[in-house]
Each structure stands twice: as structure tokens, then as C-alpha cells.
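For this depiction, one protein chain was excluded, whereas all remaining protein chains were kept in their positions.
Now for chain A:
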Amino acid sequence: MEKQSDLLLDIQHLHTAYRLQGDFYDAADDVSLTLKRDKILAIVGESGSGKSTIASSIIGLYDHKNTKVTGDILYNELNLVGLNEALFNKVRGDKIGMIFQDPLASLNPLMRVGDQVAETLYYHTDMDEKARHARVIELFNQVGMPRPEEMYMNYPHELSGGLRQRVVIAMAIACKPEIIIADEPTTALDVTIQAQILDLLEDIQRQSHSGIILITHDLGVVAETADEVAVMYAGQIVERADVKTIFENPLHPYTRSLLNSMPQNEDEDEDLHVIQGTVPSLKNMPRTGDRFAARIPWIPASAHEENPQIHEVEPGHFVRCTCWKSFRFEDQNAETEA
């Protein structure tokens, strides 16, 4: 067995820009992340924060005409940015597996689900047909599908949402990838099914020693599964730390506001915390200064950095900008009352 390094994916200064009416706008702006073996890295953010953009940049599934990707995505010395399509096809599906949000949209409605999983094996391995069939049955067993032989012959519409997502997971892990990217894998599912799918992902990760990037907007899911967390706002990572630190000692105003707006507080009759304003759209995103500043107006401009950088405030805990030092929720209340 070859020597395996702990670092699976090293993203440095990634910029992904989309073309909107002729001009390019950065949807992911200077993102630096690392994924380690045996870890689940969660990327959290609201819609429009650029979390899915990172996923599509890693796996190379973007419109090459209208997207500009710069920076480095290093996988075993191989830079995935600007890799040609022929080489990318060897990595994608084989070394990096992807699980999408909507299982119905990512399955071919006219093909038996078993054949769809076998297709991945056809392209990436030299198994014969019989071996592929056996492997698919094995995979179906692994992802907990009842009666795998029968399931092989079913079409996607014949399966329930939870089973469909299991097929997609079987497809993603068919070639034993080292990296699994799961983009909102449970958003379309009920809570009980969600719990099962998340357990399944954890089991797979433990067995195969892979690294998982879990993209989600659900802080509860993050708290239950992740090892490391990156919080994104308006295309930038605003805070990065291990999961315990993020929930027990969050520092960036955005992280704290988000946690505070969860309807889980013990005092049910109190109003939920509201973050003023809205997430800026890609075109209107401020390119200088702190992007979150507009939504915490009671903090004086002098508290923000002119060009906010990521700082390591304690070992392994990164926060963008210095405004967190003067951020308190009580100040907002005082202001609205005044």
C-alpha cells in the first residue's frame, strides 16, 4: 500500500468568478481550506454565500465559458484548477465522489438504478459485467438498501426519497474515492431519514478513511456530524475552527447572529434574533471593506479593518476582520430602543 498523507485537499486563495452581463464577479473570494483524511469538513452559509461554488470548482463542474477559476486546489500534488477535461474525468468519480442535493435530478429517469451505479464502475475500473453487478449489490448492501437484487432493477421514480439518496451515495462511493463532496445531501429529506443518511455518511467515512466536505445551511446537522467548520458569508470564509469552538466560542458577528436566530432557545416567547438587511447579490457585493458591516450598523466603522483579513485568534481558530472585538448583541437592542 502506498503511503497516504493526511492532507487530502489543499485549497489556496481560490477565486471563482461568474460572468454576468459581460463582467466577471467573484462568487468565491479568496477561499483557503484544507481537508484532512478521516475528517468531515462542513461549509455553512446561507443561500448565495458561495458554498456550492466551492464544490463545483473542486469537481470542475462549471460552465468553462462563463466562469473563471484562479488559485490552487491541490490534490496529491495535482492542481485541479485548469486541469484538462481528459485528466479531470479520471479524477472525478474515481478519486472524488459527489453527492447532490436533489437525488431525482441527479439520476437518469430512463435507466435502472443498478445500471447507473455500474456505469461509474465501467468508466473507472476494468471489471467485467459480472463483477460490476456483484459490486453494485455489495454497494447497495453497504448503503443499507433492503433487497438489493430487486432494487437493482428498479427505476428512480419507483424509489422513495431516502432510497434514491442512498443510490446516489452508492454511486459516489463506488470507486472508493478519497474525497466525498456532499452538497446539501439531506435538505430534501424528512428529519428521520436525514438522521439515517448522516449516520450512513459517517459510517462510510470511518470504513474508507476518506475525507468528506459537507455543504449545508443547517447548523444542527453541522453540530451533529462535522469535525471542522468553515462559515461563509458573501463569498468569503468569515470564521473557521473545529466544531466545538464554533458552537461554544463563536467570535465573528455573523456566526453569532446565525446561531442566535435558531428557534431552539429555551425561552419560546421571546422574539428570535433577526440579522438586519439582506445578503447582497453577486453583482452588488461590496468589494472593499467588511462585507458584513452593513448588517451590523451599530458597530462604528473604526472597529472594522479597512481590508479585512483572516486572523488566527487562537491555535486553529480563524476569524476575518477585527470587528468581533467590539460586537455585542445588547448594543443593537439599545439602539433600536433609542
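The rule is short, and it goes like this: contacts are C-beta pairs under 8 Å (C-beta built on N, C-alpha and C of every residue); 3 or more make two chains touch, one makes a residue touch a chain; residues count from 1.
As a working rule, contacts and distances are computed from a predicted model.
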{"item": "Complex member absent from the view - protein name from UniProt, among \"phosphoenolpyruvate--glycerone phosphotransferase\", \"Oligopeptide ABC transporter (ATP-binding protein)\", \"Sigma-70 family RNA polymerase sigma factor\" or \"MutS domain V\"", "value": "\"Oligopeptide ABC transporter (ATP-binding protein)\""}
{"item": "Touching residue (missing chain; options A:244, A:283 or A:328)", "value": "A:244"}
{"item": "Sole contact to the chain not displayed, among A:139, A:169, A:204 or A:221", "value": "A:221"}
{"item": "Identified contact with the non-displayed chain, of A:234, A:258 or A:285", "value": "A:258"}
{"item": "Residue among A:6, A:129, A:149 or A:199 touching the omitted chain", "value": "A:199"}
{"item": "Chain A residues touching the omitted chain (full complex)", "value": "46-47, 161, 190-192, 194-195, 199, 217-221, 223-224, 243-244, 247-248, 257-259, 261-265, 268, 271-275, 278-279"}
